[in-house]
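Single-structure report; data block below.
A single protein chain has been omitted; all remaining protein chains appear in their positions.
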Amino acid sequence: MAGNLFGKIITLKTFGESHGKGIGGILDGIPPGLEIDLDALQKKMDRRRPGQSGITTARSEPDKVELMSGIYNGQTTGMPIGLLIFNKDAKPADYENIKTVFRPSHADYTYSKKYGLRDPSGGGRSSARETALRVAASYFTDLLLEKHGVEIIAYVHSVKHLSLPPDFSIRDSSEVQENEVRCPDPALAAEMKAMIKEAKEEGDTLGGTIGCEVFNCPAGLGEPVFDKLQADLAKAMLSINACKGFEYGSGFQGTLLKGSEHNDEFTSNDDGEITTKTNFSGGIQGGISNGMPIYFKVAFKPVSTLQKKQESVDSEGQKTSLAVKGRHDPCVLPRAVPIVEAMTSLVIADHLLRNNVYTGDQSQT
Amino acid sequence: MAGNLFGKIITLKTFGESHGKGIGGILDGIPPGLEIDLDALQKKMDRRRPGQSGITTARSEPDKVELMSGIYNGQTTGMPIGLLIFNKDAKPADYENIKTVFRPSHADYTYSKKYGLRDPSGGGRSSARETALRVAASYFTDLLLEKHGVEIIAYVHSVKHLSLPPDFSIRDSSEVQENEVRCPDPALAAEMKAMIKEAKEEGDTLGGTIGCEVFNCPAGLGEPVFDKLQADLAKAMLSINACKGFEYGSGFQGTLLKGSEHNDEFTSNDDGEITTKTNFSGGIQGGISNGMPIYFKVAFKPVSTLQKKQESVDSEGQKTSLAVKGRHDPCVLPRAVPIVEAMTSLVIADHLLRNNVYTGDQSQT
Amino acid sequence: MAGNLFGKIITLKTFGESHGKGIGGILDGIPPGLEIDLDALQKKMDRRRPGQSGITTARSEPDKVELMSGIYNGQTTGMPIGLLIFNKDAKPADYENIKTVFRPSHADYTYSKKYGLRDPSGGGRSSARETALRVAASYFTDLLLEKHGVEIIAYVHSVKHLSLPPDFSIRDSSEVQENEVRCPDPALAAEMKAMIKEAKEEGDTLGGTIGCEVFNCPAGLGEPVFDKLQADLAKAMLSINACKGFEYGSGFQGTLLKGSEHNDEFTSNDDGEITTKTNFSGGIQGGISNGMPIYFKVAFKPVSTLQKKQESVDSEGQKTSLAVKGRHDPCVLPRAVPIVEAMTSLVIADHLLRNNVYTGDQSQT
Partner (left out) sequence: MAGNLFGKIITLKTFGESHGKGIGGILDGIPPGLEIDLDALQKKMDRRRPGQSGITTARSEPDKVELMSGIYNGQTTGMPIGLLIFNKDAKPADYENIKTVFRPSHADYTYSKKYGLRDPSGGGRSSARETALRVAASYFTDLLLEKHGVEIIAYVHSVKHLSLPPDFSIRDSSEVQENEVRCPDPALAAEMKAMIKEAKEEGDTLGGTIGCEVFNCPAGLGEPVFDKLQADLAKAMLSINACKGFEYGSGFQGTLLKGSEHNDEFTSNDDGEITTKTNFSGGIQGGISNGMPIYFKVAFKPVSTLQKKQESVDSEGQKTSLAVKGRHDPCVLPRAVPIVEAMTSLVIADHLLRNNVYTGDQSQT
């Protein structure tokens, strides 16, 4: 009810503030018998952790995840998995000067209005630090998805006006990893990196978009009416800090087509396997996956934390100005890539198990 | 779990197929003491019902809602409200010929894969007929919102390439109602209507976008982390049939701005009331409403039901072709306006009561 | 949140008041492909319906259930099943005189305190009339359980001081059905019937206990910690009107034994099949079924509706007296038997599908 729980069968519940003792979570509903590799878990964490490159925040957090429970002899047991990350480089003192000032476009004002009090250090609970747990959780859902052959790839599609072609599609995750920006076009990535550096030097920030594609997703995932697969993906994405929009398949551009251009006609191969000739549907029809690749795009605003001086008001409503000292990312896009992948993994794995309710019963009888 | 329930405190659960006996729902969590006006309820239904104009489907359904429970002496009692609508103009025979053929970009194929069997008449449960109950439910949440002064206005922003200006904003709901297309610009509405009629004659269909604005929403609605207000709005919109995308505030366009251009600086008037100078945030910061207008845009694809001949396969995987006979809308946008408003109303009212959990306790002590 | 929803995967949501237009519900999560027999459904309803014998209420309700959705060609489709029962013999006028008087031990006072207003006719929503929908829903869950060989039998164990032996166990459901009291001992049943008739003539009422046994329940149902199988059964039973207590296995009497007497030692047969020598555990260990029979007992208070004159107060707090005219049962036990079975069926079937989440995934890989 208080908004800290995600999922239905596979659920992630998180706690923790940006500059408190640490952050943690409980991942529940993971089936028993999955083999755990702690190095692989940490490698996933490293993709999101702060301080990983010159274009991310200077805060240095190893983000080492302690698995407190739910593992026995290197395997999941079906019990809830306690996730724990202690904060190592917290500096609450950096935020003393904004205790009573509302940073523009942050959660400072709304938290104060809602709760009457707030932890001002780095935004407290509203900080994107919480997303580390989503990435940790996705290590386990990825294990489950791998068993079913599902592969999820996200990448930076645009930073400000620098963009891949609108209809860009990826099929190989390898080169995405190679550059700091996580844009699969190396030349474009270099341009983006230069622009981000420049913004950083100006004390300014940049936004952009992330593309995400899901391959080999089995048909049948998603529920009719309210819990359509795209609805749960949209909620997952819009729950990420700084996210402003979501579109799947043909998206907003698809509104420019006629139905006769937009419909995905079915066809079949010699084995009777059914596919569609086009995929404007983005792999989802009637809220349920159809076996074709799922793809969607997510918009992220320029980061609100600026080192430039801005006008604002304090908690008494008096006008004032501020320049934020705290460390922060000049552009959230590169680090948002693993978060988008993580949330996608949580949604798809949850729906996989939701679908088992039916297939499980059919297989028993 | 099966996807037919929406909301947390105010919840709507629905049942029913397009060409079955009828559709119904249970609206729960509505506070006691709200005065009911059956004519006003029906008027709301009429905005969505089929057969209301020359550019909508020819199916004629009065969509008269029977309130089965939860009302006593003309007031809500706090008990669940049973909603019932009998289907009057169902023609299941129209769908005999597509019992074993999958209509392109419909749910026929995915339902068959997921459940092993399906009701083929008009798409059965996957039909947008179910959304009538969302509109009926919103009559009650609107009553609640009116008590708090909240007003929700949606309108057609574009049909195919015919579009209002990107930064269009409305402040008066009256003219929206006046034309069949529900576009607030009468001249543009006339163009849209002509284009829709032309598409209909060709057996083709059109898509477009809807804008929605929420005025006087109190600050403090929305929950941190996963149940951010924009996340619940996104899920609500993407749960509507044919919806392909959602963006709020500056949306996808906002990714082209720098942080220093995009941040909404706070200011205050002589009474110490706090507002923002700009509203790129779209009235939501850190997932919680800040008292400024909330606005967002929703994309709808061109309707999948075509009278034009299309290629497809049957349930055996054999290639075939089909031309659908069933009645349908050539463009879903005009009738989607009240549905977008309804889902917005359900989300805002639900979060209003979720917030009462805290304010209620503060007021008692 | 408002308390009208039961279950996690198989869910029942209900609406309706005792003397309103009717009652209804939505049963969701029922797997596709179950064959429906409307006569069998109605037969189940007849076991609970009012007016079925001389020792139940005189209100005559056929309780004919209309299936509004979720069925196609005589089979469940996996879609939500709309259940509808119109009230045929409602007499709201009978309750005019108690509009402002609180009947002792009824919900009149507490509903008034909670909601500020209430529907006084027959207790409105607080009436046991609502339980008809639980019985209707159990028709479908029973179909599912039958596929797995599960059988549920409840019976009247005691009425006031007239009781079966404490350790009574049943193995054949046939004779339970034969008498009006639904006590499996015909001689005792005759005594019970005479005592109930006498109480009815005096304008008084009687309570008692119901025993329930579940045979062939698969091992593995139930979840650790909070959703233990016995916890969900306890909640299910205590949600039935007039229920005052629940005990399973050795129950309250088991507290008189030592651990060495009470532990159920494991043994196995020549095929390596594991059972327990005794069954003080009542078929549940650590919250999870172990394959042995599940059994429990439920206490029901004497019905609160009396025709005898009683002291009370009115809504202004003024002392007054009343004698209730409405029709009612002198003893709820016989009609509670199918309700106890229904709630047991809903709990076991829900946990069966919850368990499929794991078994389903194991079977796929």
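For clarity, chains are labelled A, B and C in written order, and residue numbers in each chain start from 1.
Assume a residue touches a chain if its C-beta (ideal position, glycine included) is under 8 Å from a C-beta of that chain, and two chains touch if they have at least 3 such contacts.
These numbers were taken from a predicted model, which means no experiment stands behind them.
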| item | value |
| --- | --- |
| Residue of B:12, B:41, B:55 or B:79 in touch with the missing chain, whole complex considered | B:79 |
| Of B:184, B:224, B:282 or B:302, the one touching the omitted chain in the full complex | B:224 |
| Touching the absent chain when the full complex is considered, from C:126, C:141 or C:345 | C:126 |
| Touching the absent chain when the full complex is considered, from A:37, A:66 or A:198 | A:66 |
| Residue numbers in subunit A that touch the chain omitted from display | 1-2, 4-5, 8-9, 11, 13-17, 20-26, 28-29, 32-33, 66, 68-70, 72-73, 75, 77-82, 84, 114-119, 124-125 |
| Chain not shown, touching residues in subunit B | 1, 9, 29, 31-33, 78-79, 144, 147-148, 224, 352-365 |
| Positions on subunit C contacted by the hidden chain, ascending | 1-6, 8-9, 14, 102, 104-111, 113-116, 123, 125-126, 130, 158, 160-161, 199, 204-209, 219-220, 222-228, 230-239, 243-252, 254-268, 272-274, 276-277, 280-282, 284-291, 299-306, 308, 310-313, 316-319, 354-355, 357-358, 362 |
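The rule we apply is simple: only the chains that are shown with their structure count from here on.
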| item | value |
| --- | --- |
| Mean-CA-position distance for subunit C and subunit A (Å) | 45 |
| Averaged-CA centre spacing for the pair subunit B and subunit A, given as whole angstrom | 26 |
| Sites on subunit A at which at least two other chains make contact | 1, 9, 224, 354-355, 357-358, 362 |
